[in-house]
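The structure appears below as structure tokens.
Selected chains from the complex are presented in situ; the others are not included.
Chains here go by letter, A and B, matching the order in which they are written, and residues are numbered from 1 within each.
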Amino acid sequence: MSSRPPTPIRLADVARAVGGAVVGDGEATVAGIASLDRAAPGDLSFLASPKYAALFAGTRATGVLVTPELADAPGACANRVVVARPHEAMLALLPRFYRMPAKPFEGVHPSAVVEPGAVIAPDACVEALAVIGAGAAIGAGAWIGPHCVVGEGVTVGSGTRLVSHVTLYPGAAVGDRCLLHAGVRIGSDGFGFVFQDGQHRKIPHVGRCVVGDDVEIGANSTVDRGSIDATEIGAGTKLDNLVHIGHNVRVGRLCLMAAGTMIAGSARIEDGVTLAGQVGVSGHLTIGAKAVVTAQAGVINDVPAGQVYGGFPARPQKQVMRGYAAVARLPELLRRIEQLLKREPDA
Amino acid sequence: MSSRPPTPIRLADVARAVGGAVVGDGEATVAGIASLDRAAPGDLSFLASPKYAALFAGTRATGVLVTPELADAPGACANRVVVARPHEAMLALLPRFYRMPAKPFEGVHPSAVVEPGAVIAPDACVEALAVIGAGAAIGAGAWIGPHCVVGEGVTVGSGTRLVSHVTLYPGAAVGDRCLLHAGVRIGSDGFGFVFQDGQHRKIPHVGRCVVGDDVEIGANSTVDRGSIDATEIGAGTKLDNLVHIGHNVRVGRLCLMAAGTMIAGSARIEDGVTLAGQVGVSGHLTIGAKAVVTAQAGVINDVPAGQVYGGFPARPQKQVMRGYAAVARLPELLRRIEQLLKREPDA
């Protein structure tokens, strides 16, 4: 993420930072983090599960974070930092090894286009060639990346980042501390037409598109505006890449939707729902709180709260798995059944 | 869509505009439109079906458009405008309450880049930081949004709008009165390679990509150019977000394709076809006129005109539904059949 080389850190300091204990040489220094099989001398790695013991045995890392149970696992690397949760410890260490993305400056790049009446917080950053529409409001510490277009009257909350090439249509509102990746579109017209006089006449879309606080939206995902009411994405919800949210959809708080998932118009996704990759949800239905829908499922009826659904049409995952098993056994059984039926002419 | 507050309208004037009759206070004024459950005082709402009677009973709207049958439905809102089709009436009223999107100016923004030989109609609008290639032609009243790139020699018809961040490759032609949403790509190379000498050699793509009149294409959708001939999107066809149209595909007139639908190369989609969300269509086949394919279906053979197909491989929807029902009953039946077969050792 950074082109600057990080400063090396002593393993004794690593142990202090994560509340662990050094086994081996605490004076050895590490300057990067890598997985066991890719680590080179000078890297710190981690071992959290015995299933990676073979990779651990051969790692070239200078130091390895290990659980107490695995502190004595056989391996070439003698320098170990023993800590209860190596994976979490590693995540906590990342900002010491890598420079996290940060605003390159405060203010407006001279190549950006800011229309009259836009209000930009003094400590916000508007990067090269961004366009800020008339009457838009950019909050404190917000970071508008290169080539983003913030439409007329749009509000962007404090601490929110639009990475690059993001489009916020007029009528969009994005909360605080959001992260919208490259190519996200918020507030495009919903897909609504009435067939009249031999053509598909467009239903005007005058609703808004409201994204709550702490939302992350992946690259090239799209959220349509409402036809009359607003489309809403609740606080703390995270969408992956290439996700589509239709018009008038109300997504609750703390939902997760993996790549390629698409929600048709006016569906309601309650709080804490998880939708795996490439899921499809039909319009005007409800997925209850904390329900989980598995990958590639097609939801065409309501899903009760807390249930795990899958398949097409989506139904309880246990039924789905039984159905798959039955289908796999089916050709052989059919052969035998047909023989049986031949002998039962009246059946 | 607009940051300007609309002018309040008397219910008597609403009734006159839609050919309806006021029940209650015709002097009451409304300044916005909202659904029954979200309406606030000052809003107009609508009730078109008895299934929303509960929402109607509790609405806070100042006035409600209702059908003659529902004119006396019990509810807090006493001011009603009785009209045969409340939903259509509401759509017709939208432009009175909301400012529809319109070109912000005529001419070329000083930050736009226009290459030599491009011809731009005097009443067209080219917004900030757009790029118009050499020899391109922008029609009367067209509206090229910020950050759009119109390639060399491309034609854009009169009254067409490219919202923002749209790419039209050289060789693309877009008709009149089209609407291309943010991030649409027209004329990218098709996915065609020949394996020779140990590598995938690219098949040159010199065909064009022709979009007819009155076409709408949703955000981040892609339409590839033809390899030799043109890829074509027929007049009046509407594509939703994240749709993909492969090289050499010929899409007819007045088709609808919902989000995530993808058409492989050289397929032919005849007039009036509807493809629901996340449908896949294999290459070199034909979907007949006015056929309908249901959500997530996978089409690997021709679909006859006028039929409703679904499932994978796509087949008549009635068969699909019977198949799903049979699969759902299968595990229990298999258990019993296996018991039966155990007693029929010769079967």
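In this text, a residue touches a chain if its C-beta (ideal position, glycine included) is under 8 Å from a C-beta of that chain, and two chains touch if they have at least 3 such contacts.
Quick caveat: nothing in here was measured; it's all calculated off a predicted structure.
The complex is a homo-oligomer: 2 chains are shown here, and the full assembly described by the structure file contains 3 identical copies.
What we mean here is this: only the chains that are shown with their structure count from here on.
If you average the Cα atoms of chain A and of chain B, the two centres end up 25 Å apart. Contacts from chain A toward chain B in the complex involve residues 113, 129, 131, 135, 147, 149, 152-153, 165, 167, 169-171, 183, 185, 188-189, 191, 193-194, 198-200, 202-206, 220, 222, 224-225, 228-229, 242, 244, 246, 260, 262, 264, 278, 280, 282, 296, 298, 300, 312-313, 315, 319, 322-323, 325-327, 329-330, 333, 336-337, 339-340, 343. Across the interface of their complex, chain A is touched by residues 1-3, 33-35, 38, 88, 90-91, 94-95, 97-98, 100-101, 109, 111, 127-129, 145-147, 163-165, 179, 181-183, 214, 216, 218-220, 236, 238, 240-242, 254, 256, 258-260, 277-278, 295-296, 324, 327-328, 330-331, 334, 337-338, 340-341, 344, 347 of chain B.
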